[in-house]
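With one protein chain withheld, the remaining protein chains of the complex are depicted in position.
The chains carry the letters A and B, assigned in the order they are written, with residues numbered from 1 in each.
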Amino acid sequence: MSGAGACVALLRERLRDLDLDVTEFRGEVTVIVPAAQAFEALRALRDAPGWTPVLTDLTAIDRFPAEPRFEVVYLLTGYSPPVRLRVKARLPGEVAVMASVTGLWPGANWLEREVYDMFGIRFEGHPGLTRILMPDDWEGHPLRKDFPLTEEPVQFSGHTPKVPSTIIPKSPPRR
Amino acid sequence: MPEPRPETLTINMGPQHPATHGVLRLLLELEGEVIVGTRPIIGHLHTGFEKEMENRTYHQNIVFPARIEYLATFIEEMAYVLAVEKLLGITPPPRAQVARIILAEMSRVASHLVFLGSSAIDVNVSSGFMYCLQDREEILDIFDMVSGQRMMHGYYRIGGLHQDLPEGFEARVRQIAEGLAGRVDEYDSLLTDNLIWRKRLEGVAVLTPQTALAYGCTGPVLRGSGVNYDVRKAFPYGGYEQFEFDVPLGRNGDAFDRYLVRMEEMRQSRRIILQALDRLPGGPVRLDDRKIALPPRGELVRSMEAVIHQFKLVSEGLHPPAGEVYAAVESPRGEKGYYLVSDGSNRPSRVRVRAATFNNLQALPAMVYRGFIADVVVAIASLDVVLGDVDR
Partner (left out) sequence: MTARMSPWNPERDDAELERRVLTTTVERMVAWARQGSVWPASFGLACCAIEMMCTAAARFDLARFGSELFRASPRQADLMIVSGRVSQKMAPVLRHIYDQMLEPKWVIAMGDCSSCGGVFNNYALVQGVDKIVPVDVYVAGCPPRPEALMHGFLMLREKIGATGGRR
């Protein structure tokens, strides 16, 4: 397989009714697939001839308050020839459930647990979906945008205490 | 993990255990001395880096990466800075690029020395630990000279370096790089031919290439099993394509092969350092783009424009275009990547740190299955885990 373009072509060929959204930014190809067909698409990519993709990374993005709120991001890497492809699936905020890919790549086990821990996205078919980084009795999912950073104001002598992240405020998007 | 059978014994190892290289906790299920189940419990060093970085500007975030994987500090900083540079679509000046590579490779050697020292102490070669840390001090002296800090440098900037390399830098680096070959040979004769060392490492914690690929292992752990994947070769970054070096591979995938791979990597790093010293160009170390890089200090007293740029960059930060990038580097533990999502504001809207040891550690249960409990220590040491990297 030569390059990420071939992967996209293969997906188009294998899954004809698939609604693909392909973007390219700085030479990186991202494919957005519907959440319901994400597993099928990933399986087709894994079994594609000419490369043996490795699940390099699995993570999520919270786009709060936009809807659909979550994006689950799979980063596939072929080692020889070197190819990278990013596959994304969008999930609504209320029912954030994905099909687990632990059957395709056993290494997805911890990665999915981390996404569950940090974002509260559930993975169906996962062998043991429990918290991994936070304590078991933790409430909330820290990387959600509506979860506060929980800072303590820092006292400097002679000044009113400051919350560190507000010292340089977030600016509105530009360009 | 299967249900505990009556004849098995479950024991706890960690989080406070001298051989777990940090705060890793393992639940081991034993049949006599043989391990039939392992459950790593991680997260004891979860620091919330990703959330923290989403609440800071791109420039402020430079302080965090070195604290994630604290043994390979310059490589870590390079990964983050490269990701932002990719997002902005800029390339730093050649002098900065080559300087970054020299420092990154020295970081790799320093990190492998800690690996060697701490694995030596795990199998009771305490003198090896002392030798390795002594050699690492020499490298840290250079880091100290360059950035003023032994570990958390904050020396790289988006679009270059904080300041030029200090006087006498090249001579010192050359001196250390020349001496390094002899030192590595010395470790070779101390350990590689040592009967106890071989008996403890050979055939222990075997990882097949299939398992390594399935778990997404990278770095010396993957190459020890014979899979040829090095980010520096596969997806060259920061100018690595101009340098000649070999990627050492193991055959058996055991702890001994991983050790040999790391030893050879130190020699290859030395090769890269010497090549880089020969072709270290002159010129500026930071981009001239005032919307990205701070103006030089001297300009501030002369130019009002420079003051305005400085003020804007410090009080507001830079604004990359909306988009998402993934930049990966080859850290001493494997592929370390930063996935940045920008919405066009002065803060990244998502920072994801792809940690190499997080994936590597997942292979631990497969590696120690049906092995002896004493070999768990060797297995953890041969993975070279940094818990700051695993837990982030």
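Throughout what follows, a residue touches a chain if its C-beta (ideal position, glycine included) is under 8 Å from a C-beta of that chain, and two chains touch if they have at least 3 such contacts.
Values in this document were obtained by computation on a predicted structure and should not be read as measured data.
J.: May I ask which residue of A:G103, A:P148 or A:P169 touches the chain that does not appear here?
T.: Answer from the full complex: A:P148 touches the omitted chain.
J.: Which of B:L71, B:V125, B:V206 or B:M266 touches the chain that is not shown?
T.: B:L71
J.: Quick one: which of B:L30, B:L45, B:I90 or B:M145 touches the chain that's been left out?
T.: The missing chain is touched by B:L45.
J.: Mind pulling the chain B residues that touch the left-out chain?
T.: Within chain B, the residues that touch the unshown chain are 15-18, 21-23, 43-48, 51-52, 63-64, 67, 70-71, 114, 129-131, 133-134, 136-137, 140, 150-152, 387-388, 391.
J.: Can you list, in ascending order, the chain A residues touching the missing chain?
T.: Residues of chain A in touch with the missing chain: 133-135, 138, 142, 147-152, 154, 164-165.
What we mean here is this: only the chains that are shown with their structure count from here on.
J.: Just give me the whole-number Å value for how far the CA centre of chain A lies from that of chain B.
T.: Taking the mean C-alpha position of each chain, the two centres sit 23 Å apart.
J.: Under the stated contact criterion, what part of chain B meets chain A in this complex?
T.: Within the complex, chain B touches chain A at residues 42-43, 46, 48, 50-52, 55-57, 60, 86-87, 89, 213-218, 227-229, 234-235, 315-317, 319, 321-326, 335, 337, 339, 341, 343-347, 349-350, 352, 354, 358-359, 362, 391-392.
J.: Quick one: in the complex, what on chain A touches chain B?
T.: 25-26, 28, 30, 52, 54-57, 59, 61-62, 73, 75, 79-80, 82, 84, 86, 105-107, 109-111, 114, 118, 131-135, 142-143, 147, 149, 165, 168, 170-175
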